[in-house]
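The complex is shown incomplete by one protein chain, all other protein chains being positioned as in the whole.
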Amino acid sequence: MAKPNDKQLQMILEDMVIARTQASRLWNLQRQGQVGTIAPIDGHEAAVVGAVHALETESDWVLPQYREPLGLRRYGPEVLDTFMLYNLGHPAGGHIPDPVKVAPSQISLGASIPHAVGLAWGMSLKDEPGVVLVFFGDGASSEGDFYEAGNLAGVLKAPVILFCVNNQWAISTPTHLQTAADSFASKAEAFGIPGVTVDGNDPIAVYEAVFNARKRATSGKGPTLIEANVYRLGAHTTADDPTRYVPSDELSAAQKKDPVHTFIKDLTARGLWSDTKQDEIETAALERIDEAFEKAKNTPLSANSLMDHCFVSDTPRQLRQRSFLMDSTGKSNEH
Amino acid sequence: MAKPNDKQLQMILEDMVIARTQASRLWNLQRQGQVGTIAPIDGHEAAVVGAVHALETESDWVLPQYREPLGLRRYGPEVLDTFMLYNLGHPAGGHIPDPVKVAPSQISLGASIPHAVGLAWGMSLKDEPGVVLVFFGDGASSEGDFYEAGNLAGVLKAPVILFCVNNQWAISTPTHLQTAADSFASKAEAFGIPGVTVDGNDPIAVYEAVFNARKRATSGKGPTLIEANVYRLGAHTTADDPTRYVPSDELSAAQKKDPVHTFIKDLTARGLWSDTKQDEIETAALERIDEAFEKAKNTPLSANSLMDHCFVSDTPRQLRQRSFLMDSTGKSNEH
Amino acid sequence: MLEAINETLHSEMARDERIVLLGEDIGRNGGVFRATEGLIEKFGESRVVDTPISEAAIAGSAVGLAMAGLIPVAEIQFLGFSYQAMHQIAGQIARLRYRTQSRFESQITIRAPFGGGVRTPELHSDSLEAQFANIPGLKIVLPSTASDAKGLLTSAIRDPDPVLFLEPLRGYRGIRDLVPDEEHIVPLGKANLIKKGDDVVIISWSYQVELSRRVAESLEGDGISAAVLDLRSIVPLDIEALTQIVSHCGRAVVVQEAPETGGFASEIIATINDECFWSLEAPVVRVSGFDVPYPVGMLENFYVPDESRIRSAVLKTMEND
Partner (left out) sequence: MLEAINETLHSEMARDERIVLLGEDIGRNGGVFRATEGLIEKFGESRVVDTPISEAAIAGSAVGLAMAGLIPVAEIQFLGFSYQAMHQIAGQIARLRYRTQSRFESQITIRAPFGGGVRTPELHSDSLEAQFANIPGLKIVLPSTASDAKGLLTSAIRDPDPVLFLEPLRGYRGIRDLVPDEEHIVPLGKANLIKKGDDVVIISWSYQVELSRRVAESLEGDGISAAVLDLRSIVPLDIEALTQIVSHCGRAVVVQEAPETGGFASEIIATINDECFWSLEAPVVRVSGFDVPYPVGMLENFYVPDESRIRSAVLKTMEND
């Protein structure tokens, strides 16, 4: 159905609250030096969660940029578990296990967009059902990869949803320095595909846009570009100081439209949400992330991991390097 | 003036006839093994010449792809002279002398577009008058460079004209496999700049489009994307066999709209052209290209040229290589 | 060599229907060199795909096709235009297995012609193999014979890891040798000692092997017994074969078309230094292109190593007796 039902609305808000709650826990862990650089999801929850709830997790792929993982709970607990390993800098943090149809974070801006197009194209060649949704930012939209892939998707009518999370900033670069286009959605013209702008603070609007794009894709009509307008409420990452460049009035205006608060109010008014529920969800979310963190910390790591998974089997040079590594780490353990 | 006057019309046709005539001579030279691979201009004359006649040669730059040089006569005899050196594979073929504001051919598709944007941007930073017009093909428009540069031009409001010569083919790839966009001009939406489609067989329409784009650019309003629709009447290059893929009915339909023939008829009807004039121009064009060819053939070349102009002065390694080269070519001359 | 490549693509596509070809002008036109001739007619437009002129999207969508369980064989029309796709080749394809710890693999072959001697326009002839060799996660295969082209391309396509398969422009029509009709597999990473010898070994890959062989044969007349080692792939590098023959001869010449600085010949010399320094009787001699961009046609003969330069290099390494 194009509109989420009450149960779905509740689940969407649950996932939004979970994302927000876990994000703040993650921020603290970073501040304590327990995990590496974090890109907070704050402000993006409705866009990410709303989009993902319109997908079929069994058949549809999600290729995130780097800000979305906490919003992908619907795809299963493996996403968070793997994300915590990723945040620790553990190599297993890149391996979301089969059959979860989520790719690991993409650091290279725009680079996942042609992957999404190729994957969608491959699925349709194999007559597999399903679509691919790829998340990318307003900043990433300036990369050649976005355009080349969007254009290719248009030609191939690939079942892909190009989902641009326009949070108004690419680190310190505001959208008016990113493009002179009327909107990011209007770039769809260049690919001959539909472009849709939605209020990314409204999870229902996002859900509907993705639902429709999905229907279009699965019925062979090809890709859709969706621009979800949100506002980045936090820093770009834990390494960033947004007070240097974010105008404070703009920020406080955006805070008033906070997607989580707004949707809590909405669903509370509809009798679908309560403070008790909120508490329960938050408590569980914190427990869950702490559990994932503990698990990640206790995941063993051997020096051998450095050499594993480059090729299916070592080249002669890699064999030499591996034995050198084993010798020298062996030695240094003796100290 | 937005419309070319009679004198200008005559000059445009002259240049078109010259280009056509010289192109066929060049084709023959290639077939005789006298010059390297050639990309014929046939079918593109109105678009290229019409565009260039709307520019101010003193202040405006032209950055060609590789098919246009014969159409750039208006920029001075140096263009042809240098082009003949280029066709011979002589290094001086890349050096169109100052102050001719024409860049040498660009083989890397799309790569000149950011150069054009940077050059236009630089000119405006220096408060220099003038604009930059960059030619590129329908095929080149699929490169990331086109999009990234177009987007940047939009943001900077650079005084640049992005001139897409849509000749319906990129080697064997037809436009419907190149993009699903409504037109190449519509890609301007992605940059927030105007996109204009013109009949590239009509030099007057092309002139007007460029004239207006130029006016817009010089008055600080920024770039324009122009798509000129033509048909590639010849092969992609002398190395190509278009009968493998060009539908013959499509080709013969296009031949009926041959821009040179059509414009001859037009101007003859207006009393601005005659068979005598045509003969004169053709004869002179042939003489001119033969002269340029002779001059190019007689341009000396030393082995030293291999090492010159990489850096302003040789690195230690290059010095060693240069003396090795001199020794070994010296030796081989002794044989 | 061209026919061998074309035939291999035919037989591999017939063997495994997961194979999908993508690239510029590979369909109706059969490739600008006819390497993919007849394939679209045989396997259809959905398995032989003429893409837009977007090298990055070709390489990038190949990643997605591989994620979907297909086996993309992409063509970059000329190796010089792989620069347009470098962020996908080096940043994504080469790392897919590593960054996902083998959840995904890049069973992707990228074919691209390169190399000098045929007076092409800019960026068509550049030998970039060393730049790729410094990118871990890519295999780099450079056949020097038609028969190897078949055997190595078969292995490349079947290899679960990404392979850059570099075809010598000059060899397309210039190299002709007997190609086995039946399935023919040459494993990746096994060098080929195409000529035995005792005094010096000439080490090379791709078209330069052909020149090296000619020089080695002509040196017999001078009483010099020169071996020729065809590396066939520079990643994986057959360190054992390299070490063995260099140790045996005590003298070596490495021939490449790429610019001298940072070319793969340097890596060969460094490897010889590591593995068999003590058996060297003279410094290894490099024969290379020069440290300038690949030049225009009239300068090409000065740039590309030829038999006389290889010969001089061998004589030079024999001097220190």
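Per-chain residue numbering starts at 1, and chain names A, B and C are given in the order in which the chains are listed.
In the analysis below, contacts are C-beta pairs under 8 Å (C-beta built on N, C-alpha and C of every residue); 3 or more make two chains touch, one makes a residue touch a chain.
Given the structure is predicted, the values throughout are model-derived calculations rather than measurements.
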| field | Absent-chain contact - pick from C:Glu105, C:Glu122, C:Asp148 or C:Asp230 | value | C:Glu122
| request: Determine which one of C:Ile5, C:Ala191 or C:Leu237 touches the chain that has been left out. | output: C:Leu237
| said: For a quick check of understanding: of C:Ala90, C:Ile203 or C:Ala241, which residue touches the chain that isn't displayed? | reply: C:Ala90
| note | chain B positions in touch with the non-displayed chain are 91-92, 94-98, 103-104, 108, 111, 113-123, 125-126, 128, 132, 144-145, 148-149, 151-152, 155, 308-312, 315-317, 320
| note | Touch rule applied to chain A and the missing chain gives residues 36-37, 66, 86, 88-91, 93-94, 107-110, 139-140, 142-145, 170-173, 177-179, 239-240, 244-245, 301, 303, 305-307, 310, 315, 317-318, 321, 325, 328-329, 332
| message | Suppose we count only contacts with the excluded chain; which residues of chain C make the list? | response | 80-81, 83-84, 86-87, 90-91, 94-95, 98-99, 122-123, 128, 130-131, 133-137, 235, 237, 258-259, 261-267, 269-271, 273-274, 277-278, 280, 282-284, 286, 290-293
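The criterion applied here is as follows: only the chains that are shown with their structure count from here on.
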| How is the touch graph of the chains shaped: line, ring, star, complete or other? | complete
| task | When you average C-alpha coordinates per chain, which one falls nearest the overall C-alpha average? Tell me, please. | result | C
| remark: Taking each chain's mean CA coordinate, chain B and chain C are separated, in whole Å, by 34
| query | Using CA atom averages as chain centres, what separation in Å is found between chain A and chain C? | reply | 39
| task | Please work out the Cα centroid separation of chain A and chain B, and write it as a whole number of Å. | result | 44
| message | For chain A, give me the residues that contact two or more of the other chains. | response | 144-145, 148, 151, 155
| task | Find every residue in chain C that makes contact with two or more other chains and list them. | result | 51-52, 54, 56-57
